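Notes follow once the structure below has been shown.
Up next is subunit A:
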Amino acid sequence: MVIGQSTVLAAAFPPSVEDFYLPSILPWGEHDNYWFTKVTLLIWVAVAAIIIFFLVSYRKPKLVPTKKQWLAESAYGFVRNNIAVDMIGPAGVRFAPYLTTLFLFILVNNFFGIVPLIQMSPMSHIAFPAVLAVISYVMFIYVGMRHHGPIKYFKHALIPPAPWFILPLLIPIEFFSNFLVRPFSLAVRLFANMFAGHMLLLVFTLGGFAMINANVLLAPISVLSWLLTIALTMLEFLVICLQAYVFTVLTASYVQGALADEH
Partner candidate 1 sequence: MLLADVVGSTAAIGYGLAAIGPGIGVGLVFSAYIQSTARQPESSRLTLPYVWIGFAVIEALALLGIAFGFIWQGQL
Partner candidate 2 sequence: MTAVSYLIAGILVWGGIGWLVDHFVGTKGIFAGIGSVLGVAGGVYLIVRRLGA
């Protein structure tokens, strides 16, 4: 069975970006047609897992929740109370379903990066964070335009409270920061964290094998390298949860900024 790299002892060191290009599964072993690889399969598994989990745990809801129902309610309640209502206010309940889906989708996909034998997070390919960032971007602009009216929304977003003669200095900065940096930084933050985490684990794992291949006397240092891999996997778990949370919180914060009724 072809796992991401070839047999581990013969894997190339140091790991490079080439290790992120996985072989295509369907059609098997093609070189020009990469539409279905392990990454696509993982995304479908994540979507199916989330849908099935919520459907099954709400099949017969009881007033005193069972364990699965409690888990599903906790996940939704956490995002609804601590992210949607905290950041957007009472009107945030409208956005809670989308934010829960976003949070759980990013969390499950990131989590595939540290499960042994899968070890590949779809979020380490720039396409998936980019599309999620574009969706959040379109969402907060659309919500702002629907709340304020299109021209007034841009006036509200772009004109800071400043005397009139400094405004030409500030308006390009506001435009760049609000409409260009936001989606770009959302996508790149998630992508870079997942990419770097995976690369780090690759370096320490393959480094252990490379050291043994080079000189057998380095075996204790290889063991140290593998112990560090385990420690880094735990750190990676923390980063995974944090990045999913930060993406969702920032989306909620941008929606709140678009809905704000100040000055």
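Just so it is clear, contacts are C-beta pairs under 8 Å (C-beta built on N, C-alpha and C of every residue); 3 or more make two chains touch, one makes a residue touch a chain; residues count from 1.
Basis for inclusion: all candidates are chains of the complex that A comes from, given by their letters.
Just so it is clear, the model here is predicted, and its values are computed rather than measured.
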| request: Looking at subunit A, find the partner in this complex that touches it; the options are 1 or 2. | output: 2
| Can you list the residues on subunit A that touch candidate 2 in the complex? | 160-162, 166, 169-170, 172-174, 176-177, 180-182, 185, 250
